[in-house]
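One chain of protein is taken out of this complex; the other chains stay put.
We just call them A, B and C in the order they show up, numbering each chain from 1.
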Amino acid sequence: MKPVDLTTRLAGLTLKNPVMTASGTYGFGEEYAAFYDPSRLGAITVKGITPLPRRGNPAPRVVETPSGMLNAVGLENPGLDEFLTTYLPRLEKLKTPVIVNISGFSLDDYALMAAALPEDSCIAAVEVNISCPNIKQGGLAFGTDPKSAEAVLSATRKNTKLPLIAKLSPNVTDIVTLAKAVENGGADIISLINTLLGMRIDIKTRKPVLGNIMGGLSGPAVLPVAVRMVYQVYQAVRLPIIGMGGISTWQDAVEFMLAGASAVSVGTANFVNPLAPLEIIDGLAEYCRQNGFTAVREIVGLAHR
Amino acid sequence: MKPVDLTTRLAGLTLKNPVMTASGTYGFGEEYAAFYDPSRLGAITVKGITPLPRRGNPAPRVVETPSGMLNAVGLENPGLDEFLTTYLPRLEKLKTPVIVNISGFSLDDYALMAAALPEDSCIAAVEVNISCPNIKQGGLAFGTDPKSAEAVLSATRKNTKLPLIAKLSPNVTDIVTLAKAVENGGADIISLINTLLGMRIDIKTRKPVLGNIMGGLSGPAVLPVAVRMVYQVYQAVRLPIIGMGGISTWQDAVEFMLAGASAVSVGTANFVNPLAPLEIIDGLAEYCRQNGFTAVREIVGLAHR
Amino acid sequence: MLHRETVLENRSLGSAIYRLVLKGAVAATARPGQFVHVQVGTATDPLLRRPFSIAGIDRPKGEVTIYYRVTGRGTALLTRVRAGETLSVIGPVGKGFTVPAAGELLLVAGGIGLFPLLALLAAVDRLAVRVKVLWGGENRRFLEDVGRATLFQMGVDYAVATVDGSMGHPGLVTDLLQAALAPETAAGQQAESAPSGGQAGALVKSPEGRTAITVAACGPKGMLQAVAACCGRAGVPVEVSLEERMACGIGACLGCACLVRTAEGTPVRRRVCKDGPVFDGREVVWDETG
Partner (left out) sequence: MLHRETVLENRSLGSAIYRLVLKGAVAATARPGQFVHVQVGTATDPLLRRPFSIAGIDRPKGEVTIYYRVTGRGTALLTRVRAGETLSVIGPVGKGFTVPAAGELLLVAGGIGLFPLLALLAAVDRLAVRVKVLWGGENRRFLEDVGRATLFQMGVDYAVATVDGSMGHPGLVTDLLQAALAPETAAGQQAESAPSGGQAGALVKSPEGRTAITVAACGPKGMLQAVAACCGRAGVPVEVSLEERMACGIGACLGCACLVRTAEGTPVRRRVCKDGPVFDGREVVWDETG
């Protein structure tokens, strides 16, 4: 029997399979190498970087919720320079396409980082995280206002030829409007979803649990919201979609692809089962085999038929 | 030892305790009477009614998700007239304050129902469900646009002296704006949250599971989002809040009250543990006792200190 | 209606089917066709209770038996419960089968749809009512594992059909039904085509003078629809036990809707959990879009 073709094309980007890891859950690609060779993945996405180093939020930064977790890491990262000099050379050795997630607090932040990322390295694409507060506009997140979202993408687009992934925030009334905005801004690919804003309170101390009060909800709990958004965006926008939000098993991944995702990202599930991404790759192939598909790309969007 | 005072005042409404049941999860108050006397609750909220009877959506209407469920009942209900003639007299016998949830597809729908609900019956308050699509404005939900939300509340306010509860949808970029809008519209109380929009796909049939494709996510999975919204609205608006979304235990209820809810509603948890509302009443009293509060209202909003 | 029942037995019968015997208050009021709504876990995932038909009722001992197939996470979790532990059970729930007092009763089962019919079989007075079981399944292995022995022990006339022809009539259980309801024509052919190992011979026992045949059926929706159509053509009353995804299981959430036609022909909603799961087969609107 011919093996199932897992090759995945996302705009200019070609991956050996559609399974990648989500930003912020996979460090800079080194930790999970203790469990398996990261080059088996379609790609890895590294922790969001900012122009300057950031120390992030005080502890506690994570708390469990029913079938999910909240995180308020606060974009702790070594900053652009340190990333380029220390981390990028190490990433190069992993022999895996690397997606660099960039986060900023002004248009200049994004533009600066896009310009600084080399186009001839292991960096396969730039993922623009627009869930950050826009400091110049009163702290409203770029990702909740279509105009700001478009502007961020345009600013980034001007400064790099690398494929651009716009990562959308689910904390919006209308995800489709945002998707169209980033398409206009010049995104090649859309990834969704980032985390849902949530919080928990400690009933003993009677204070918010997280040092930052609020945090981002991820994990299986958010899966139905994420599938819905992928489904909606697939109907409205032509760009390929990277689906994420609660994916823990190959069945979850199939669900996202049927909804319209061309590839999937595994985030929180890494923490529970470090081998989840590999099991998902195998499971996707097996699902295709058992259902008579010769290439995994054939199942993308089938739920819309 | 003096018993803890559970009396709860919400605008004009006085309840013997702060625990009620959420609309759509408690029928018209009859089914759960097989488990306990509903008059032990602070209040019960009945299924959303519309001016005319509605058959609702085709099956399947519910599907489980990680720590949650989606429902797409589609506002099946007997309609206003049948409610008044058949159901209201039976509700009267339960000897419990009844909150009637009204849903409409135009301002007139809401106005008409508000006018028709008697002010001298067991009906203690009217809960205005603004998560419905506004047919005249292209199907956008009233609850996602501050102007429409305000208009619905004004239209309802004109036609009844009963306390008005505005029930907010969480599918919005900025819950605070919506809360302020319904305050301006004349709401006395705010209840939140309604369900988050989600969907699931059956990987065997490769079709959406729900007959209606999308449905509303409820249950423990949404709790962190709900707590966050209660916290935000408490900071911005003076109206008392009825908190709901995933409350299953007294600990959950305490969390909502610390976040700023003056009362709580139990929804999906009824399906899992029919006695959940009673256990929550007892647990709240015990929490107060153990922490030196003489009245449950003292814990409302403490997480903001 | 909310009980903690003690697990007396919870063991595999093969083919991913388990038998679960519960001791407690449910048995006292349970009737054939009703179900129990069982909490399968203690954490919030899986969240909802799972509905299972009551397949056996031993009122003196206070025991009910259910059979369940492991199809997903909830039933997988249920297999881990051991004898001596307790389960939170809502039940008995729903409207069950009519137990006929005379005439002939055909029990038509598809796959694990046999289980609720076992309770009806046990409840009916077989001195007064002639009972036959028609049962269809994928293959011999499945039927053997799931309960052919039980039927044999219960000493009931039965005929089986298998999709792969490995036992009984090769084909669908509705073929058997059609034959049973129109014995002069189809049944003769049925008997001929039945392989020697099958029990289809029982079908050709003289059907003369049958005045009050009733049918009770449980199985996949497509099969039930075919059964109802078949009975409709033969003018035979039929009760079908429907399945629908459920949340509350007691009529409060409207999650388990089906559509039935009133006497006047108006389609109206019913709740499978409370108004059913057993419905008059002639009333059910099978395809809502149609």
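Quick note on the criterion: a contact is a pair of C-beta atoms (placed from the backbone, for glycine too) under 8 Å apart; a residue touches a chain by one contact, two chains touch by 3 or more.
Computed from a predicted model, the values in this text were never measured in an experiment.
**Q** What are the shown chains in contact with the chain that isn't displayed?
**A** A, B, C
**Q** Check the options A:K2, A:R55, A:K161 or A:R305 and report the residue that touches the missing chain.
**A** A:R55
**Q** Taking the full complex into account, what residues of subunit A touch the chain not shown?
**A** The list for subunit A reads 24-27, 31-32, 34-35, 47, 55-64, 66-69, 71, 73, 76, 211, 219-221, 248, 268, 270-275.
**Q** Please output the residues of subunit B touching the missing chain, sorted low to high.
**A** Counting over the whole complex, subunit B touches the hidden chain at residues 66-67, 220.
**Q** For subunit C, which residues reach the chain that was dropped from this view?
**A** 41, 43-46, 73, 77
We adopt the following convention: only the chains that are shown with their structure count from here on.
**Q** Can you name the chain whose C-alpha mean lies closest to the mean of all the C-alpha atoms?
**A** Looking at where each chain's C-alpha mean falls, the closest to the middle is B.
**Q** Most remote chain relative to subunit B, going by C-alpha centroids?
**A** Checked the centroid distances; the maximum from subunit B is C.
**Q** Indicate the whole-number Å distance between the mean C-alpha point of subunit A and the mean C-alpha point of subunit B.
**A** Result: the chain centres lie 34 Å from each other.
**Q** Distance-wise, how many Å sit between the C-alpha centres of subunit A and subunit C, to the nearest whole number?
**A** Roughly 47 Å separates the two chain centres.
**Q** Mark out which residues of subunit C touch at least two other chains, giving numbers and ranges.
**A** Answer for subunit C, listing residues that touch two or more other chains: 44-45.
**Q** Could you say which residues in subunit A touch two or more other chains, in rising order?
**A** In subunit A, the residues touching two or more other chains are 66-67, 220.
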